[in-house]
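A single protein chain has been omitted from the complex, and every remaining protein chain is retained in its original position.
Chain naming follows the written order as A and B, and within any one chain the residues start at number 1.
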Amino acid sequence: MCLAIPAEVIAIDGDNAVVSLDGVKKEISLALLEDVVVGDYVLLHVGYALSRISPEEAKKTLALFAEAGLLESRS
Amino acid sequence: MKYVDEFRDQQQARAIAAAIAREARPERHYRLMEFCGGHTHAIFRYGVQDLMPANVEFVHGPGCPVCVLPIGRIDEAMQLVEKHGVILCTYGDMMRVPAGNRRSLMQARADGADIRMVYSTQDALKIARDNPNQQVVFFAIGFETTTPPTAVAIKQAQAEGLQNFSVFCNHVLTPAALGALLNAEQPVAVDAFLGPSHVSTVIGSRPYEQFAEHYGKPIVIAGFEPLDVMQSALMAIRMLNEGRCEVENEYSRAVSRDGNTKAQALVNEVFELRDSFEWRGLGLIPDSALKIRQEFVGFDAEKRFPVHAQPVTDIKGCECPAILRGQKKPLECKLFGTVCTPENPMGSCMVSSEGACAAYWSYGRFRNVPGDDQA
Partner (left out) sequence: MNLNIKTGKVEMSHGSGGRAMAKLINELFIKHLDNPLLRQGNDGACFEVAAGRMVLSTDGHVISPLFFPGGDIGSLAVHGTVNDVAMSGARPLYLAAGFILEEGFALADLERIIISMANAAEAAGVSVACGDTKVVEQGKGDGVFITTTGVGVVPEGVNISGDKAQPGDAILISGSMGDHGVAILSKRENLTFETTIESDSAALNGLIAEMVTAVPTIHCLRDPTRGGLATTLNELAGQSGVGMQLDEAAILVKPQVAAACELLGLDPLYIANEGKLIAICPQDEAEKLLAIMRDHPLGKEAAIIGQVSADKHHLVQMQTRFGGQRVVDWLAGEQLPRIC
C-alpha cells in the first residue's frame, strides 16, 4: 500500500540525503539502504528511501508496455 | 517527474487496453483483486476501469492499514493522550477515522488533546527531543512498507537514550492477510491477484509463491502507476488463459525476489510476531501482526501505559467487513451515500483515502448514482 514516490538523490551526508522531485527538495533518511550514490533514484516513503529504482528494469518495463500494443492476439 | 510521467502515458494506456480487449476471452469473466488500497485509489483516480473491457473486473482488497485496524485500537491511542497525557504523533491517515462513540483523533484534538500529525517517524523523534519533560508516543500503523521506518526510529531512540519516546505498535503483515482471504470459510471469489507495489519492495516477491502454488491463483506484483496496473492486469489475464499459477513481477524496477534485506533485518531485530491480532473485516488472524521485542520493551507504549478499550462493534448496516473481504461492493452497502459519506463516515472504508468506499464516492460516484434510472 503506501504512497511511495521516485526521487533523485542530489546530496548525501551519512545516513541522510537530500532528494529532488522536479525541483522540490526534501531531506530524507537512507537508513534502510546501502551504497546509495548521488544521481540514484530512490523510492521515498514516509521520509525514508525504501529501494533504488533500476533504470535498466524501468526501460524493460516501458518496452513491455510498447510491445503490448504491437503483438497479435496470442490466446 | 521521472519514473512517474512515462508510466501515466495515455497513448500507451490505449495500446495496453487494446491488448487486454484482444486477449481477454469473451466467454470468461476475469475477477482480479487489487490487494492494496493504494492501487484502489489509483484505479479510481485515473479511471483505469474505463479502459478495461466489461468482462475484466477489479475487486477491492483489504490492503488498507487504516481500514483493517479495529477501532478499539484508536480508542486505546486516545486513552494514551486523555488518560496518560502523552503527546500522540500520528500519520495523517488516522486523523479522521471515527472510533468509539464515533469520535476521531481530530475531534479529540479539537477537545484539547495533544495529537500531532507527522509525516515521518523522524518527526516524532524530534518532538520527543524537543519536549524532554513529556512522554511522546508514536502511533505506528501500516503494512511492511511502513514498518522499517518504525524500527529505525526505535533503534535510534535507544542509541540516543531517549527516555520519553515509545511506540504504540499496530503493524500488520500482508501474506497473513492474503492467507486469511484464501483460507476463509467463504473464500474470496477472485481469479488472480495484483500484489502490492511497495510492500513487495521490502518483502520481495518470494513470500507470494506459496499462495500462487497452494491456492492456484496467479499473482502479479504490480507497480503503482496506472500503466503498471493495466500491464499487470494483462499479465494476470495471460496467466489465467494459459492455466499458469505463478508469481510474476511487473514492478521489476523496484522489486526483487529477495526484497530489501537490510530493512527486513532491522524489522526482525526490533519486532516479533504476535500470536494473533484482530483485523477489522477479517477477524482474528494468527501470526499476522507484530509487537515490539523484549529487548526494546522500554519503547513499547503498551507496556509503559496500560490501556484497555472496550471492543467496539461496527455500526449496524455497515458493510466494511464484507467490502474489505472483496465480497461486496460499496454500492451494496445500504449506508453508502445515504448515511455514510466522507463528511459523515460510518466506517473507516469511507474515511480512509484509499478505502474502497471513499475511492468510489470521491471518484466513481457518477457510474451508478443512487436514484438514477439505469441506462
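Throughout what follows, contacts are C-beta pairs under 8 Å (C-beta built on N, C-alpha and C of every residue); 3 or more make two chains touch, one makes a residue touch a chain.
Here the structure is a predicted model, which is why all the values come from computation and not from measurement.
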Touching the absent chain when the full complex is considered, from B:F58, B:F211 or B:W361: B:W361
Residue touching the undisplayed chain, where the options are A:L21, A:V36 or A:L64: A:L21
Given B:G37, B:G179, B:G223 or B:G347, the one touching the chain that is not displayed: B:G37
Residue numbers in subunit A that touch the chain omitted from display: 1-3, 5, 7, 21-27, 44-46
Chain not shown, touching residues in subunit B: 1, 4, 8, 10, 13-14, 37-38, 44-51, 64-66, 91-93, 95-96, 106, 116-119, 123, 142, 146, 226, 341-343, 352-354, 361-366, 369, 372
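As a working rule, only the chains that are shown with their structure count from here on.
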Cα-centroid distance, subunit A relative to subunit B, in whole angstrom: 21
Subunit B to subunit A touching residues, read off their complex: 1-4, 6-7, 12, 14-16, 18-19, 22-23, 25, 36-38, 63-65, 91, 119-123, 142-143, 145-146, 148-149, 152, 196-199, 201-202, 223-224, 227-228, 231, 234, 238, 241, 250-255, 260, 262-263, 266, 354
Of subunit A, residues touching subunit B in the complex: 1-6, 8, 21-22, 29, 31-34, 41, 43, 45-48, 50-55, 57-58, 60-62, 64-66, 68-71, 73-75
